[in-house]
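This is the structure I have questions about; it appears just below.
For this depiction, one protein chain was excluded, whereas all remaining protein chains were kept in their positions.
So that you can tell them apart, the chains are marked A, B and C in the order they are listed, and the count of residues begins at 1 in each.
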Amino acid sequence: MFILVNLKTYPCDPVAVAEAVRDVDDGSDARIAVAPQAAHLERVAETGAETWAQHVDPIDHGSNTGHSLAEGVVDAGAAGTLINHSERRLKLADADGAVRAAERAGLETVVCANNPAQIGAAAALGPDAVAVEPPELIGTGTPVSQADPDVVEDAVDAAANVDPDVAVLCGAGISTGDDVVAAADLGSGGVLLASGVAKADDPRAALEELVEPL
Amino acid sequence: MFILVNLKTYPCDPVAVAEAVRDVDDGSDARIAVAPQAAHLERVAETGAETWAQHVDPIDHGSNTGHSLAEGVVDAGAAGTLINHSERRLKLADADGAVRAAERAGLETVVCANNPAQIGAAAALGPDAVAVEPPELIGTGTPVSQADPDVVEDAVDAAANVDPDVAVLCGAGISTGDDVVAAADLGSGGVLLASGVAKADDPRAALEELVEPL
Amino acid sequence: MFILVNLKTYPCDPVAVAEAVRDVDDGSDARIAVAPQAAHLERVAETGAETWAQHVDPIDHGSNTGHSLAEGVVDAGAAGTLINHSERRLKLADADGAVRAAERAGLETVVCANNPAQIGAAAALGPDAVAVEPPELIGTGTPVSQADPDVVEDAVDAAANVDPDVAVLCGAGISTGDDVVAAADLGSGGVLLASGVAKADDPRAALEELVEPL
Partner (left out) sequence: MFILVNLKTYPCDPVAVAEAVRDVDDGSDARIAVAPQAAHLERVAETGAETWAQHVDPIDHGSNTGHSLAEGVVDAGAAGTLINHSERRLKLADADGAVRAAERAGLETVVCANNPAQIGAAAALGPDAVAVEPPELIGTGTPVSQADPDVVEDAVDAAANVDPDVAVLCGAGISTGDDVVAAADLGSGGVLLASGVAKADDPRAALEELVEPL
């Protein structure tokens, strides 16, 4: 299972979370990565944790003030990037352009979407993975497997119909190790997490609890 | 073949073009419709021509000042709508929402996209049809069948891979009857046209020339 | 006082509200206008009520599929337009372009903004009027004069500092005739209203109640 810890713009210490990610990754069978703000990428990557960007723009080198260039986040140490997160929605043509830009720079890609129809659309863009984030579960603490397991299974089917090589992550409603196991049982290849780790009093303990049942 | 004449915000007489669309449609085997500005929908629909909206928003009745409600364009006489035209790109989630809103109101839907990957994505949203608009052909007068026939065939394949019930229109590089025939030969179920008819000195003659080889 | 009734995309009968607007305007000292969806402009204007658009885009005649052209809404009978309503925010450069487009087509303009700083900015674009819409009052039913009278007075001062010829309307928290009088006492030249009239069981009675104290 792939576990991606999204730090959003939370008031957490990104280096401390990254060190926990690195250490728990080393001691488990899961693959764990951390996605800080762009301005924190360099310090996070220096910890040795697998580091992801939260967003890249559909651009190349050039006149693009205030945009996130795939090559720029690679320079800072990123190995992958989220695209079209529910808090950073892109136009369809720009999501396609962002996947192409990330590929060009050698970044692994996860394209987020709300529901099975959009997951099919995201898979058609040819990313490494897609992540289903049902809006009704974001930030609720309700595990997706309990609230609406069909949405994960339908997302897995929708992606497989378009391209069976695209993995499906579970992007909302994950906070415990049991949720991670339930997501895997529904056909998910990983999970996106945010506040459950980033805002935990002890991020290391939160991560250890998550990977413990795997 | 379906021929959709997009009037954009051209300085044409929308009623005169609509009357030509209605009459040439009546005298041919093609199905021809016209898409005026929202503010012109009512007068265009009153001609009896099949009338389409250029855009609808992913909204329902409510607090949405300055947006285009699917039910509102139906009231004014629209039978279908373009979604995600290259001049009115939507976020992936909003393109999905716009298809759902159009379905709810009983509008036929054509979702536009730039290339085969995006066409697959557009087809995954479940519209009636998709339209491929290679940016390098928009407004050039170069027929798509001559400049880049692969893009149409690849778009037809991409849509069929996702959902074989979704028709594929050719959305750029069409200006003559031979272009329409070439588009049909490549697997396209119709074409989008704009300046070739809307800005013609004689829109009726331009339409007659288009349908003549069919 | 100018009273602009914004129909948003409410499920009301736009013609019935427009007829009430026309009749109550005729029988009072207030100036009353109605802003329907773009697709309803023509039928609303045909009632003889003063008709406004809810939005125009910063464009000219040309390749602008799915946009609202100032000349197009004038064709349909609009005499003015809202710009940058809180439900249809524009980039600063586009708000400027929309004011210029509206002027070019002969539309009266009201640019909306949230707070006194933005009201100063909106006034600098040279519209006929600005409307202050404190987000905390939108849709609450709390009259602005009671909840936060300073925001109206500060908005009047901010606009006057930039351009004393720009009128200031009160764009939220108005539902009764007393609210209209209170807005006038704070230096406002008019009010924007929406659900209080558009969703009233009897829009005519709601309008009569509004203008009664004037």
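Structure notes:
What we mean here is this: contacts are C-beta pairs under 8 Å (C-beta built on N, C-alpha and C of every residue); 3 or more make two chains touch, one makes a residue touch a chain.
The model shown is predicted, which means the values in this text are computed figures rather than measured ones.
Contacts of the undisplayed chain with visible chains (whole complex): A, C. Note on the undisplayed chain: of the listed residues C:122, C:169 or C:198, the one touching it is C:122. Of the candidate positions A:1, A:21, A:41 or A:152, contact with the unshown chain belongs to A:41. Mapped onto chain C, contacts with the missing chain fall at residues 84, 86, 89-96, 113-115, 117-118, 120-126, 158, 161-162. The omitted chain makes contact with chain A at the following residues, 6, 8-11, 35, 37-43, 53-55, 59-69, 72-73, 75-76, 78, 82, 85-88, 139, 194-195.
Just so it is clear, only the chains that are shown with their structure count from here on.
Listed by label, the chains that touch chain A and also chain B number zero. The chain pair sharing the most C-beta contacts is B-C.
We define each chain's centre as the mean of its Cα atoms; on that basis chain A and chain B are separated by 36 Å.
With each centre defined as the average position of its C-alpha atoms, the distance from chain B to chain C rounds to 33 Å. Here the spacing of chain A and chain C, counted between their Cα centres, is 43 Å. Residues of chain A in contact with two or more other chains: none.
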